[in-house]
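The complex appears here without one of its protein chains, the remainder shown in place.
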Amino acid sequence: MLTKIVRTVSNGFIPIIVIFGLYIIAHGHLTPGGGFQGGAVVVSGVVMLLVAFNSQELKKSLRERILSIMESSGALIFIGLAFAGIGTVFFYNLLVGSSIFGGIPPTGPNIGDIWTGGVIPLMNFAVGLKVIAGLTAVVLAIALFSGGEEVEE
Amino acid sequence: MDSLIYHSPALIVALPLVVAFAILLISRAGYRVRNIFSLVIFGLIAFLVAVLAVDVHSVGIRVYTFGATAAELALPGGYMVPVRIMFEVDGMSIFMGIIITTVTLAALIYSLHFLKGQTGQARFYSLMMLLYAGMMGLAFTGDMFNLFVFLEIASIAGAGLAAYRTNMADALEGGFKYIVVSAVSALLVLFAIGILYSQYNVLSIAALANYMQYTTLDMIALGLLGGAFVMKLAGVPLHMWAPDTYTVAPAGTTPMILAASYTSMYALYRITFTIYGAHIDSTAIGWIVIVVGVLSMFIGVMMAVHQTDIKRMMAYHAISQGGYMLLGVGVGLAVLANPVALASYGRDAINGGVFHIINHVFYKALLFMTAEAIFFRIGTRDTNKMGGLARNMKWTAVFYIIGALAISGIPPFNGFASKLLIYETVLKFNPVLAVIAMFVSLVTLASFVKVFYSAFTGPEMPAYREVREVPKSMIIGMAILAACVIFFGIFPGLIVDNLVAPATEALINQTPYINAVMGAVP
Amino acid sequence: MMEHVPLDFPFIAAALLMGVSLYIIIFKKNLIKLIMGIAMLAAGVNLFLVALGYRAGGGAPIYTGVPKETMVMPVPQALTLTSIVINVAVLALMLTMVIRIYRHTGSLDSEKSRKLKG
Partner (left out) sequence: MKRQVTGLVLLLVLVAFIVLGMHLTHPFGYPDASDMDDYMIENSQEETGSNNVVAAVLFDYRGLDTLGEATILFTAVTGVLLLLRLSKRKEKIS
């Protein structure tokens, strides 16, 4: 555990990092970024917490079980969205033109509208959820393990 | 039913992924629910593979384009190049699919009891399904970059499984070696894909084959791909990882990792024959394949004879048997440009090499399973410490005998059928190679007989008096494979005509594969 | 339009990265260095891939602000993104195995920790 200054500053930064990560995930179909990149940004915040506090303390708020459920459901939502198009073909983007995220932007350069992209924003969210949960679990597991916690059969 | 066949290529890869993702959630409902769930879905997948196999046998090639408005629409409306990822299932792909599915089914059933009392069971099953999905995707895909992605899925899942017994240092080292080899070879594959993309700006295998000009850059790409896949399939001189990894992988997964190696072999064949087929100097490339094959055969078996670890011995034999496959296909490749020789023995040589894949995976999987069964009961793999096990482990002994006779090429087991094809054709091509192949087979027999005597016969060891037969699920798993071994040995003609010949045809003749995508302009 | 520079710096950098990393992978005995070598090899391949798609004077292939005439090729970028994530995954698993191996053998030397022979 580091000093109080470090802990206070990282506590202050965490919301900003998380919001920035979520922004990158949400605007994946408009600006550079997407689920993987935004997820990695959020997890970088978790790593910062891991440095500022110790892994034992972080473990109390981030349960491995919850993370595992989050990751599985992210992956299931992603593949579910791919399955949703199976009426036509697997991975068919069936939401283009519909009322959810179905807007089609004008051809050529434009300012962009969040309500476009069909399943792409939804898939970005699913992947973001998966990446956040998965990488957090990995980082936390490695930190806990190197901290000496070990379960031998 | 029609739409099931229509979507089956995608479902065969997607359903195992669903199982893998969902199994962590489902196993919270108890182990029984989880086992039933995975077995039921896997049964459905196996059914889909069977249906698709029948369909491909009659139709020829089935194309599935992901995300298009219709699955056969590989080229977007009137366009010249394929844009989307597509699966192309032809005779060779479905041949690999059948191998992988059968082995996985046996491994899944075998593992049910083996895992009793172990931790991390749900994740173990999850990785098994991911390994299956990776192999199937690799066999079905018609896109180079997608091939790389599935190669990585299979490698990572395989490495995680190989290192499963984390309480043993050698398991971790075996897994680590596997993942390092996989990572390096996959990156070389990716580099080669980049080189191909830089020239033709397409990634589809069919389109690449269509545009192929065989420039110097293409030769470099072929060299890199060849080296990388030979490393992945454990061909001498790049075989160092295989014994370590096969030895330590836990029950049921060793056969799957073995099958993953041969899926890499499939990728090598697919690239050499389908992408480069019409352009390469097939005699030179064929001889390279033959040399790698003969070296693998010889060095593999020579290393195997003095091993005392039973699984390690089998792993070296796996390298050696891999050499037979390369020898058969290499002979066919060497005479690819010569229609007379191709018709007289080249095609049969490839038949033999391809047929040996399925035979070898089945009997070697069976042997690995018997070795694991012994390990499961007595806790050692050292043949010097075994003895008299046949008294208490009758089924295991019987399965071991079946596998050992099959690997040595004794009729009426399946190893004989494919080895005979290889001997006959190689004899016409170059008698020296045939003599080496027969010699290796003799040494193989000697080595397995030796282990049989030391492990199963002899006086009953007091330490193993209480040893019991392995649980039922393990016996069923082995019985599935043993039945296949015997069936394939008794009816080789049936298998060669219906499974192997379409696969060989798919390798030799690249035109249908290209036309299925490039000729499909509506 | 820029004149074509005869030195293709990104390709040279990629070749250097790959050459150095292959040297590390083949000759270094420390497992962590081996992993670093693989990470560098991945970086070199990724650099090569993404450099393939660059069109002189082009911008990111995103319509939010850029006309389509000056876009670089999108597919190599997508491939590189995929490949980066794949390599992260591989690295995570390799590092985990090394941590475990270190727990067992107390050494990171690939020669010392090798209990297997053959």
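By letter and in written order, the chains are A, B and C; residue numbering begins at 1 in each of them.
Methods note: contacts are C-beta pairs under 8 Å (C-beta built on N, C-alpha and C of every residue); 3 or more make two chains touch, one makes a residue touch a chain.
Computed from a predicted structure; not experimentally measured.
Put simply, the missing chain touches A, B, C once the whole complex is considered.
Set against the missing chain, the residues B:S8, B:S38 or B:Q121 yield one that touches it, B:Q121.
Across B:I26, B:A169 or B:L224, the single residue that touches the chain missing here is B:L224.
Set against the missing chain, the residues B:I45, B:I195, B:A209 or B:L233 yield one that touches it, B:I195. Taking the whole complex into account, subunit C touches the unshown chain at residues 2, 4-6, 8-12, 14-15, 18-19, 22-23, 26-27, 48, 51-57, 60-64, 68, 71, 73-75, 77-79, 81-82, 85-86, 88-90, 92-93, 96-97, 100. Listed here are the subunit A residues that touch the chain not shown: 28-32, 34, 36, 64-65, 68, 71, 75, 78-79, 82, 91, 93, 96-97, 101-108, 110, 112, 116-120, 123-124, 127, 130-131, 134-135, 137-138, 141-142, 144-145, 149, 151, 153. By the touch rule set out above, subunit B reaches the unshown chain at residues 17, 20-21, 24, 27, 30-32, 35, 66-67, 76, 79-85, 112, 115-124, 126-127, 130, 133, 137, 145-146, 149-150, 152-153, 156-157, 159-160, 163-164, 166, 172, 191, 195, 198-199, 201-203, 215-217, 220-221, 223-224.
Going forward, only the chains that are shown with their structure count from here on.
Averaging Cα coordinates per chain places subunit A and subunit B 36 Å apart. Chain centres here are Cα averages; for subunit A and subunit C they lie 23 Å apart.
If you average the CA atoms of subunit B and of subunit C, the two centres end up 28 Å from each other. Of all residues in subunit A, none touches two or more other chains.
The set of subunit B residues touching two or more other chains is empty. Chain contact summary for the complex, subunit C toward subunit A: residues 60, 62-68, 81, 85, 92, 95-96, 99, 103. On the subunit B side of its complex with subunit A, the touching residues are 7, 10-11, 14, 17-18, 21-22, 24-25, 64-71, 118-119, 167. Put simply, subunit A touches subunit B in their complex at residues 68-69, 72-73, 75-76, 79, 82-83, 85-86, 88-93, 151-153.
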